[in-house]
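One protein chain is absent from this view; the other protein chains keep their places.
Read from first to last, the chains carry the letters A, B and C; within each, the first residue is number 1.
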Amino acid sequence: MVYFILKRLVQSVFVMLAVAFLAFSLFRFVGDPITQMTGVETSVADQERLREELGLNDPFILQFGRFTSDMLQGDFGFSYRTRQPVAEMIADRIPATLELGVVALLISLLVGIPAGVYTALRPRGIATQAILMTTLVGVSIPTFVIGIMLIFVFGVQLGWLPTFGRGGTVQIGGWESSLFTLEGWRALLLPAITLGVYQLTLTMRLVRAEMMEVMRSDYIRFAMARGVPMRKLHYRHALANTMVPVITIIGLQFGGVIAFSIVTESVFQWPGMGLLFLESIRFVDIPVMGVYLVVIAFFFVLVNLIVDMLYVAIDPRLRIRDVQ
Amino acid sequence: MTRRNLRNSALLGSAVAFCAMGASAETLRWASTTDPQTMDPHAVNSAPVLSFLNNVYEGLVRRGQDMSIEPSLAASWEPLEGENGWRFNLREGVTFQDGAAFTAEDVMFSYQRASNEAADVRSWFAPVSEVRVVDDFTIDFVTAAPNPLFPDSIANFMILDKDWAESNDAALPARDAENFATMNVNGTGPFTLSSRDPGVRTTLVPNGGWWDDAQHNVTEAVFTPIGNSATGLAALLSGEIDFIQPIPLQDVAQVEGRDGFKVLEGEETRVIMFGFGHEHDALLYSTDVTDSNPFADPRVRLAAAHAIDIDSIDRVLFRGKIEAASQLVPAGISGFSEANQDRPAYDPARAKELLAEAGYPDGFSFGLKCPNDRYINDEALCRAAASMFAAVGLDAELSTGPVRDYWPQLREDDFDMYLLGWSPGTFDMEHPIRFLMHSQDDEKKLGSWNFGNYSNARVDELLPQIQQEIDPAARQAMIDEVIAITQEEVAYIPLYTQPLIWAAKDNVDLTQRADNFFMLRWVTVN
Amino acid sequence: MLTIKDLAVKFPSRFGDVTAIADVDMTIKPGEIHGLVGESGAGKSTVGAAVIGLLAAPGYVANGKLSLGDTDLRKLTPEQAHEIRGDRISMIFQDPQTSLNPLMTIEDQLIETIQAHSDVSETAARTRAVDLLEEIGIKNAAERIKAYPHQFSGGMRQRVVIALAICTDPELIIADEPTTALDVAVQSQVLDLIRRLARDRQIAFMLITHDIGVIAQIADRVTVMRNGRVMETGETPQVLGAPTHPYTQALMDAVPPLDHRIARFRVPEEDTAGVVTGNAAEKWLLEGQQYALTGLTLQDICVRFAGPRTSLFRKPEPYVALKDVNLEVRPGSIMGLVGESGSGKSTLAKAITGLITPSSGTMHLGDDILPDGKARSRHHPSRQLVQMVFQDPYSSLNSRHRIGAILTEPLWFYGFVQDAKERERLAAAMLELVGMAPDAVDKYPHQFSGGQRQRIAVARALLARPRFLICDEPTSALDVSIQAEILNLLKDLQAMFGLTILFISHNLAVVRQMADDTAVLRNGVIEEMSATEDLFARPKADYTQKLLALTPVMPREWQSEAVTG
Partner (left out) sequence: MIAFLKRYEGLWLFVHSPAAMVAALVAVLIMIGAVFAPWIALVNPYDLSSFSLFDGLLPPVWQDGANPKYLLGTDDQGRDMISSILYGARLSLVIGIAALTIAAVLGVGLGLAAGYYGGRFDAIVMRIADVQLALPAILTALLIDGIARGILPAAMQQDLRVAVLTLAIALSLWVNFARTARASTFVQMNKEYVQAAIMMGQRPSRVMFVHILPNILGPLLVIMTVDLASAILLEATLSFLGIGLPADSPSLGTLIRIGMQFLLSGEWWILWIPTLFLVALVVSINILGDFLRDVFNPRLR
């Protein structure tokens, strides 16, 4: 187990370095930070001086090396746009994105799993067909259209929910959370649904497929033959056995959640990392973009490590084998 | 540390605001597309920063509701005698928000700070050769040459408290790392910062010790950047914000049609125009003319101007809210050439004739570059223009992109024709002549946005004279000559003045200034 | 007592209802073990599923009477049927590996079953479960009950399955191929257990199996089915010993005897096309016999696999699959290799074919050294000289390739025939040689039955003009009657073309029929090797003796006479 985790950690470092490298190589092409940092009237000579000061004229590999070694020493640099320390800017935004992502994921699981089970157990029911069709239409509309639609229906027309931002937040330690106030939850609902709808469909379809597969397995047939009560059969036997692939996909889709959180955050003006990243692209804020990507890679790696450990928790076969 | 405290108080503030929603009429919540990058008035010369900080800091002079220059921290000013420059007599009894007294030392300090290499606003002081503190409340700005417009050009030059800045290690603007002034303020203006969460929420509260009479009744102002225009509009319509600048043109009818909301429409001072690669030897993006540059011929440029149907653009794209432009500043700006108010009419037939005369009876193809996130409807405008050019045989290869790599492309001469919007920072015609019409001259820092390097010796000759001429009539005559030349040669195709469209709740009274600055001191919430 | 009368099960399909079984009559008395025997597709599992009410959707009972004691099983609502399941009727499935929920402990599964049918406390249920496990032969049950299924070996797991089936004291247990996935030793223990349960608890067993040996050993009565109909039913000695129905007779003929060797299996005339002589493929094969008979010698072959890594600091323990194997296959002979699952039989085949690399030892093909796995170049002659017939005819033929493409591949690959048309002709002739219609070249594997596919696999091997053929369990996936045909075919081909064959099987009886010499493999070690008749008549190693003793044997008098010749 320890060996396994260590091995994953080494691989994780590789993944993060590769992401940093790729990310860094892209910065040069996003645009020129200098023209974004300076005003209309700034002279070309002043711009050149700034460029030199920021080391933007250095060879790419030197810039990357500096970025990596600074980061390893815990120095994440300063934003070109706001001049603030990047570490602090990102850290301030992490809670918003994580809460959004986690709640979206929770919605997708809490709705997706029961829906998947239901549609698997009643494959020919009318409700099943309706659920399948609705979710299919749901994932076929681009996320940003869904977001705006939700805003106008629930925010503007009905006036039930806020249209933007995080609502009331509470500071807990260094973590700014919207999970402890009603306002916070109200603000979280629409973006989380927008972000979760794709995951929901995915989860539901996966659970459905796995469940239908598992329901045909020998041990389910055997449990049937033993007269194990149907509820127990469906949830304790069948559902538990569908969880391994579901967890795998959730781990893999984490990248997707983060990617689409960029869109969702932009639509809902949700002050998370994605919004920060979009602003940073607009302003060619290289340090922020770099750190953002590394942080995303870190979360991705972390989630997948957790997923691997969850396997072990769920599946006794993966625990160290006892005597035969 | 300070930031944390601010943040916490913001939480309290917002919680209170929410509870009191509707009851506390004096809280103003407003939104705009871009967050001010910094609270340092000298670090970045950008409209969001200057607009926001004008509520907190003040300059020696300020602009009134009609954009006119009026006394602010300088109670009066007059030209120096015996040398070029201006003397400013400072207002006495003004204190900074932390209680420190305002004196000429602070102006001197602010000048040094703002003209330092680390400051992005230093170009304002290019004409200044020396600054002298005469006494506590008198300061002289000496210029190398006569400079009648100098007071107008420093309306956004904001004064910091010397002691405050120095004791907080903010004597220079933050260049590559933050300093105290990035997140904290200490101005003399009507409002002061109570909390700031960059990119999320910034809260201002009135400065009780402001020297001027407060015309507003705002007790708290909360600013939120909302980048997505549909979201911003939704926030206004759902009542979560009281005011937003700007809203998309096409949504005006929707807002006006709803009870309790109003739209404020005005003209910004920004003129949108097409520019040409005048000095290119050949077209870069042409498929048929690759060995010469048709745009070097004024007849071709005039043909392009005649191809534009500005009325249709106005009607369809801008819903009748733009004013066609004949020159690079809108009417009403000082120096506007009354004598040259005609613009080339929409006349495709004439355009074709001109092209034939110039040797391109079948037209030619070329590359048109446009930003897609800089001006109102910029991309749609370019598509429409491309379609209009195509109608006379000018086959435009349209290429649009975000402004972050648009400027670099223009700087690298990577265009045949391009779109540009220009707002005269000094609200005077001299500004676009200096930046857009004078030939490129890095040494003198002239023509720095004249990407196509339009060059006319007479214009180059006239600019210094215009800058130095004190007599308004003589000055206007020279400007008229420049405008006549550039219109004759079709240096640019001025299209229209960009509209300014704000939306607010009915109960908010505010003033829409032509520079798109939102001044809280004129806001009343009923 | 279970009574089945005129039972018919139908499956709706696009062509109307397909009748799976019809006119099935059967009664099983308490304590009776009733064997239900037949080849694949006979419908025997459908009978079991119909009785317990778990017919695969959309199948349904179309006709007939099904009753258990006084209960009419057809009149039950789904809820009532579910209550009867486990309570009065239980079931044992074929594969103990897959019939237990891998995520739940044995205890949880037992307790939940007990509590589903009787209103007892968890503690009481646990006590009952532990007692049951003890009774069924699981030592230290109080502790072992906390384990997960994967922590038990195959045989123990099948005991657990049986414990689950009997924990509610059912009247009837349907055992569907309960020992097919087990090795002989375990099989014999499980059969003993079933017999004991029938006797002591008076449970009626419906024992569904294709293995006549198993039936012969423990069934009181037997029903023979074919194509969904009952062929014959009665007391076991009567049905097996003196079959009246021709199908039963043919079935008995096809069963390979363990206790003596017969020259050929007797197979019904209409089913078989024997080897056609004088055809083009035969000529072509004989032409290619420029090599002498080729034997194989293995010296001190060891194969190790990396074990799972459990610690950062210790090297993973290697898993030894083969240890110092010495084997000599005489040129032109058939060497039988027997062993239970996991004994290393297939590993040995893979080592010879170069699919895996031995960690030590040398191999000779004829007089030439046979390079180890990775060292063997893709163009080494042995790639052509050594061919293999695999166990599973469903996976050994690429299902996306035409039979013609599969068969001509060796012809062009080894450069035997340049002309494409000629290759097709030869492939067709080869099909004829192995007893199939030549027009099969245009079809795809899924259009053929398992036996036909195995014939195609043999044809493919022959088209490489091999001198040494490895047959890895070539008949274990096939029904006995088909097995008999394939074994006959292999014997004929070996005789015609002088092939040297390594014949791998877990089935002692089959090896006795086929092999000249036999080696017994156990846990990667050769236990015993000698001439086949010697080995079977006078086994020396304890292990061999044990294997022979535990394999179900039919009384000699039930067996048909050998075909001579």
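Simple rule for what comes next: a contact is a pair of C-beta atoms (placed from the backbone, for glycine too) under 8 Å apart; a residue touches a chain by one contact, two chains touch by 3 or more.
Keep in mind that this is a model prediction, so the values were computed, not measured.
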| item | value |
| --- | --- |
| Chain not shown, its touching partners among those shown | A, B, C |
| Among A:Leu50, A:Leu233, A:Val246 or A:Ile262, the residue in touch with the chain that has been omitted | A:Ile262 |
| Among B:Ile313, B:Leu410 or B:Val482, the residue in touch with the chain that has been omitted | B:Ile313 |
| Missing-partner contacts on chain C, residue numbers | 14, 350, 353-355, 377-380, 383-384, 386-388, 390-392, 395-401, 409-410, 413, 460, 464 |
| For chain B, the residues touching the chain missing from this view | 229-230, 233, 248, 250-251, 253-254, 284-285, 309, 312-313, 316-317, 367, 372-373, 379-380, 383-384, 386-391, 395-400, 402, 405, 409, 414 |
| For chain A, residues in touch with the removed chain | 11, 14-16, 18-19, 22-23, 25-26, 28-30, 136-137, 139-145, 148, 152, 209, 212-213, 216, 252, 255-256, 258-260, 262-263, 266, 278, 281, 293, 296-297, 300-301, 304 |
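We take it that only the chains that are shown with their structure count from here on.
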| item | value |
| --- | --- |
| Chain-level touch network, classified as line, ring, star, complete or other | line |
| A-C or A-B - the one linked by more C-beta pairs in contact | A-B |
| Distance between the centres, which are taken as Cα means, of chain B and chain A, whole angstrom | 38 |
| Centre-to-centre distance between chain C and chain A (centres being mean Cα positions), rounded to whole Å | 49 |
| Of all residues in chain C, the ones touching two or more other chains | none |
| Chain A: positions in contact with at least two other chains | none |
| Chain A contact footprint on chain C (complex, rising order) | 52, 54, 82-87, 89-91, 93, 95, 98-104, 109, 112-113, 116-117, 147-148, 150-153, 161, 164-165, 168, 309-312 |
| Touch list for chain A against partner chain C, complex | 2-3, 6, 217-230, 232, 236-237, 240-241, 314-317, 320-324 |
| Contact set on chain B toward chain A in their complex | 7-8, 11, 14-15, 18, 35, 37-38, 40, 43-46, 117, 120-124, 174-179, 182-183, 197-201, 224-228, 230-232, 234-235, 237-240, 373, 402, 404-405, 407-408, 411, 425, 435, 442, 445, 448-449 |
